[in-house]
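Just one protein chain is left out here, and the rest sit where they should.
Going in written order, the chains are labelled A and B, and every chain counts its residues from 1.
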Amino acid sequence: MSFLSFAWNWLKSPAQWHGSGDIPIRLLQHLGYSGLSLLVAALIALPAGIWIGHTGRGGVVVVNIANAWRAIPTLGLLVLMVVLIGFSVLAWLVPLVVLAIPPILVNAYEGVAGVDPDLRDSARGMGMTGWQSLRKVELPVALPLIMLGLRTGAIFVVATATIAAEIGLGGLGRYIIDGLSQSNYAEVAGGAVLVVLLALLVQVIFVVLRFLVVPAPLRTAARNDG
Amino acid sequence: MRTGYLPVKRGVLLGAAISAALALAACGSSAGSSSSGGSSSNPLAAGPAKGTVVIGSANFPEDEVLAEIYSLALKAKGVKVTEKFNINAREVYYPQVAKGSITIIPEYNGALLTTSVDKTSTAATTAQVDAALTSGLPSSLEILNPSTAQDSDSVTVTQAFAKAHHLKSIADLKSIAPTMVFGSAAEFQTRSDGIPGLKKNYGVAFKAFDALGDESGPITLAALTDNKVQAADVFTTTPQIATDHLVVLTDPKNNFAAQNVIPLVYKKGINPTIIATLNEISSKLTTAGLISLNQAVGPQKQSYQAAATAWLKSVGIAS
Partner (left out) sequence: MNWPLLWQYTGANALLGVLPAVLGLAIALPLGVACARWRWFYVPILPLTTILYSIPSLALFVVLIDYTGLSNTTVIIPLTLFSLCVLVPNVVDGLRSVPQPVRQAATAMGFGPMRRLIRVELPLAIPVIIAGLRIAVVSSISLASVGQLIGVSSLGYFFLDGFQRDFPEEIYVGGAAIIALALVCDLLLVQTRRLATPWSRR
């Protein structure tokens, strides 16, 4: 039996769609953990990144964070929280938020800081205050990178929530972790397929968001640059 | 014509040197495990060198400390030992023992029987289980003497709960079970000695089942002490039973089969000295001793080697 046939057999069995551990519930849990964490991370990282990019102060800190954060081991952070504070909301929220902040922060910073100085000068020349320049010129231009940061943050949040099943959290990762511990490869395969589908869905959502939020000329400009 | 871009060559050479150094370090450290300490990172690697014995373990602390005990005792008798600890599934290590890539592994007779030898077996006592194993194991394998130490599944409640409802055995749960939530790994719902067995042997049916993320691990214990579930399957040698004030309900009808600690061995890989040493360990290992070993590596956070050495000393076996 191949991976896909394992997964398909598991997915179409009605037992997966009813009961306390069924797929809709786990999916909603996963979306809940991911959504909440991304929101909290964005509330912290967006203002910070935009401010640092706009004023130019503290850029060194951001650069160092950019280099260092990928080294943080996800699994280590999750189990450490549980061992230190027990099984509570913070035990999973803090790691998910901590891992989502760096990409949002760094991209927001680079987006705003990377705005063409000529544009900023023109804005000042037109009589705009710093705040107006930020709102009307810098932020719109920085929008593609800000969206990229949120999209990257979403990737990490969905992935970390998958691993968080190891500390007993709900979500789609439970199928993988529980299946592994009981050597039930069908459950593992089904869970993996669901996780992949969710990850792709999140990407599609961000592509649509980018289409809706970022003005057309900036979209193509960003694509040509990157 | 000016020759070469030295920078590129230097960069490539440096990169190659770094990669080679790291590869050597990795190879060196995994090769270094063949004489002492630690496990190979690939459980599916080829068999042991001639004259060495490979001791394996599952990936939970109790089995690791038992394997460490076997390892230290055998080394003290001059046997060359390679360790392959921390393998995370019986489906992975059992075939390896069957073909000799692993020589010895500490097992639990009941679990071994029902997971790998005969899923339908109803053997319950130590004698019955061992007899079923002896006749059912492939010819390359055998079990040595069982120890009296047992680590089995259970139905466990908090001390407060037991006091409030006067609970001593699983049978006492019959009237109160419909108000309780039971927590365990998901498979407990379908295992023959799990929810179905409790119903059949004791007429106990719970209000709900909470599929927790581990078996008698930190998640299960927290769920029980936080009253997320009122009863859970806690392994009987878990040290937190004492420290968290839990009560293991007795199982007079033997719903849970015997789970004696027993060495599973590859016949061609062992000799009389090894057999004698392992049997001596089994004869000295009691359930209380197993609990205190778990205490040592768990709440007391000793290393597996330190705990194993101390136990061997306490029962007078050379290490």
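We take it that a residue touches a chain if its C-beta (ideal position, glycine included) is under 8 Å from a C-beta of that chain, and two chains touch if they have at least 3 such contacts.
Here the structure is a predicted model, which is why all the values come from computation and not from measurement.
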Listed residues A:L38, A:V62, A:V158 or A:V214, member touching the removed chain: A:V158
Can you work out which residue in A:V115, A:I146 or A:V202 touches the chain that's missing from view? A:V202
Given B:A73, B:I87 or B:A231, the correct residue touching the omitted chain is B:I87
Across the whole complex, the chain not displayed is touched by chain A residues 2-3, 6, 67, 70-77, 79-80, 82-84, 155, 158-159, 162-163, 166-167, 173, 176-177, 180, 185, 188-189, 191-192, 195-196, 199-200, 202-203, 226
In the whole complex, what residues of chain B lie against the chain that is missing from view? 5, 7-8, 10-12, 14-15, 18-19, 22-23, 25-26, 28-30, 32-33, 36-44, 59-61, 86-89, 92, 217-218, 297-299, 301, 303-305
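As a convention for this text, only the chains that are shown with their structure count from here on.
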Taking the mean of the C-alpha atoms as each chain's centre, how many Å separate chain A from chain B? 37
Spell out the part of chain B that touches chain A in their complex, as residue ranges. 88-91, 185-187, 208-215, 218-219, 222, 226
Could you please specify the touching residues of chain A with respect to chain B in the complex? 20-21, 82, 86-87, 165-169, 174, 177-178, 180-184
